[in-house]
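In what follows, a single structure is set out as structure tokens and then discussed.
With one protein chain withheld, the remaining protein chains of the complex are depicted in position.
Presenting chain A:
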Amino acid sequence: MKTKRNLRLLATTAALGLMLGNVAAADDAWQKSAGVGAYANETQDWAAIEAAAREEGQVVIYSVSSRIAKLVDGFKEKYGIDIIGHDMPSDLQIEKLRRENNAGVHAVDVLFNAEAALLLNEALPDELVWNFIPDGMTDDLDTGETEPFLIQRHSSRVVYYNTALNPDGAPIDSLWDLTRDEWKGRTLLPSPLEDSLSANFIQTVLHNAEEMAAAYEREFGEPITYSEGVLEAVEDNATITEPDAGMEWLFRFLGNEPVFQGSTTKIFKNVGDVQQDNPPLGITTFSKMRKNKEGIYAAAPIYDLDPVFGVSYPTALVMANEAPHPNAAKLLIRYMMEEDGFKPWNEPGDYAARSSIEATQVEDFNLPKFDDLNLWPINPEEIYFTKYGFLALYLALG
């Protein structure tokens, strides 16, 4: 009884602390029990964790993927713990968590979240979430996959073409081809104003201006020159001082009237439909290749596109601050990093962060290794801090 009241007091203090921007002290006890923050490096006694988790009986997860429902039965069978899954877009997860925290409501344990920029720049520094790395996995993961947050898998946005109508291979070999007249109005992608992952793609191209400049020279055989529109946009923009090849590409690309479509699946199908004369290209999710069907859809990504194959982004597993079931949370995070718990997301084009699982994927799907793909990973820091500048530039160039 008394501990319960103490806990509530603790939670209230934590909430108050958060509002005042002073969070460090209050939730020490919880951090200790969850093994995060200052206690992150302590050894993990998995027998004890499992026992405590069984006691807790359930684990609540906000998940960006509805496939979380696939884990419920297996997890229940293995540990006797109920997964209470809750599908929600990544940004809303953080919005909801922030408001819950401010109000002292602690209802969720784990976040399965693909908004690296918000996790890195808001959720982690504001101590809304904590990074928890299960023992014995670090050998299997790169440092960038355990810090600042644990990564479960890598997805990508890449350029697809229709293989049935282009039997000799991809019709383009450079991102700059998308700005040529013959592709006018024939590139499909989700609107960057609607889909933050599409915005990430464009922003990442903008962040790699030098490589875009080099690719320009390779494509057109002369150094890049800037259009009037780019120079004007730079002049009007408070945060940008110099034009660069990324902006020039975006300007020409938008001028070439790309077609915005809501769903990545639809983009794949419109590109891959074999019953058309003049198929477009599409910037869509790498893992859509599973939708290929003999005689109906035939599309493949352009692996050797210059200067880049595509843009990759991670999906993270983090523990919510003051999670009410911290031990079950640890167990679920570990489970989702293991072969069994990864199964729902095991598909060609999505790569497990753990190299042991990835090795099986590479063999099963007959795909190159993730590291061998010429992908630009998103830079969550840059993406976060240049979002407004991007919007300004995007609208000015469009």
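Details
Just so we're on the same page, a contact is a pair of C-beta atoms (placed from the backbone, for glycine too) under 8 Å apart; a residue touches a chain by one contact, two chains touch by 3 or more; residues count from 1.
Going forward, contacts and distances are computed from a predicted model.
Not shown: a single chain whose UniProt protein name, out of "ABC transporter permease subunit", "Response regulator receiver domain-containing protein", "Dihydroorotase" or "Anti-sigma regulatory factor", is "ABC transporter permease subunit". Contact with the undisplayed chain is limited, among A:100, A:127 or A:248, to A:100. From the set A:80, A:144, A:185 or A:223, the residue in touch with the chain omitted from the display is A:185, counting the whole complex.
Residue in contact with the omitted chain (choice from A:70, A:180 or A:252): A:70.
Touching the chain that is not shown, out of A:84, A:164 or A:214: A:84 (per the contact rule at the top).
Seen across the whole complex, the unshown chain contacts chain A at 60, 65-67, 69-70, 84-89, 91-92, 95-96, 99-100, 102-105, 107, 118, 121-122, 126, 185-186, 188, 191, 193-196, 199, 236-238, 257, 259-265, 269-271, 273, 275-276, 278-280, 282, 288, 291, 293, 296-297, 344, 384-388, 390-392, 395-396, 398.
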